[in-house]
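Of the protein chains in this complex, one is absent; all others appear in place.
Right after this comes chain A.
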Amino acid sequence: MTRRIAVVGAGMAAARFAQQTLAHAPVGEVQLTLFGHEPHAPYNRALLADVLTGRYRPESIALPTGGADIRHGCEVVALDPRARTLRTATGESVSYDTLVLATGANPVLPPIRNLHSTVGTGLKEGVHAFRTLADCVRLAEAAANATRAVVVGGGVLGVSAARALAALGLPVEIVHQAPHLMERHLDEEAGQTVRRALLAMGAAVYTENRARALHGAEGVTGLELAGGHVLDTDLVVLACGVRPRSALAKAAGLTVRRGVVVDDTLATSAPDVYAIGDCAEHRGTVHGLSGPAWEQADVLAGRLSGARPHAVHTGSRVLARLSAGAIEIAAFGDVTDADRDTDVLRLTDATRGSYKKLVMRDDRLVGAILVGDLATVGDLTHAYEREEPLPPDPLHLLTTQGAHQ
């Protein structure tokens, strides 16, 4: 008998789950439907910054879905796990045998005065989130007519957005609360290296600064910082992180903490309801990255297609990896060197704008950063993933000089 699998969400996790499930399930055994609130078929969110620069056409970043039935522009507004039905915004009730929540995340809106439009519920004109393809298309149009831009947030997304806007020729400023850029992944020196690279592209960075208010009546004319200084701008991009979309699950009575709580089989607290990707909280962790989302999608697809019925997800080794034009960054693990038990190896080449660091505890690699020169990134990430003991002179993980000795 055909099993009906309904997937709420049509983002990256949903697309991967669909493609993997349909690739492995016996033909005709599974009927799989994606319900997505966005008006497009699934696309690769990791490429949005380069949709903004014009490198990709919006329609060319579509992801494979293995022939799943895709209902885009169709928001799911309610679940009834006991009756095994979901309800869409248009009032349609749909029955399922298995439900997968892949609702993703929403951008976090920072507490900035005058952020919202005075008419309607959206953001003020000139203010943009940077999460969806629609955001990206609107932002590209706005950027074409803007004179200066400010990006609020200096994490991976903020750096990526700033570089893309700079590549379009706009003067850009980044306002970031923390002491240095990408503080979740980089140490201070790496953050400084990235800052210099951004500056060379035409993007200035103000760290330890908080945005307080927007100026301008109709559109934006400036962004006021907590210290009172006003940055003149007519375009503001918000890149302040994301928060799991879990309201639907919560309303249906599922256990939700920061995200929808799942076990190692990706099962939620309701029978035959699973959650994967940015909306899921696994072993206390919510990721918001495509890598872990796809690992979860693969495990669940293995189980539900029957290809790997005993597959489990025990967590992801997270790698922050950003290629933003000339800026190349890879970082993972614990990169601070405050701990006295760790050994640290650093290579800095200011003229080439590269900074590299290994953090080791005993003979194990616990964290690393590469900025600028990523020639050894393959070996480095494999060393991290494999958890193998390092040789006494792990310089080869930082430089390819003498790699063949």
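The rule is short, and it goes like this: a residue touches a chain if its C-beta (ideal position, glycine included) is under 8 Å from a C-beta of that chain, and two chains touch if they have at least 3 such contacts; residues count from 1.
Methods note: contacts and distances are computed from a predicted model.
> Quick one: the chain not pictured, UniProt calls it what, "Molybdopterin oxidoreductase", "ATP synthase subunit b", "ABC-type transporter, integral membrane subunit" or "Na+/galactose cotransporter"?
Protein name of the absent chain (UniProt record): "Molybdopterin oxidoreductase".
> For the chain not shown, which residue from A:R55, A:R210 or A:R346 touches it across the whole complex?
Reading the full complex, the residue touching the unseen chain is A:R55.
> For the chain left out of this view, which of A:A178, A:A213, A:V242 or A:V377 touches it?
A:V377
> Thinking of the whole complex, not just what is shown, which of A:N44, A:Q192 or A:T221 touches the missing chain?
Going through A:N44, A:Q192 or A:T221 one by one, A:N44 is the residue touching the chain not shown.
> Can you list, in ascending order, the chain A residues touching the missing chain?
15-16, 19, 23, 43-44, 46-47, 50, 55-56, 60-64, 290-291, 319, 321-323, 328, 374-379, 381-382, 386, 388-389, 391, 396, 403-405
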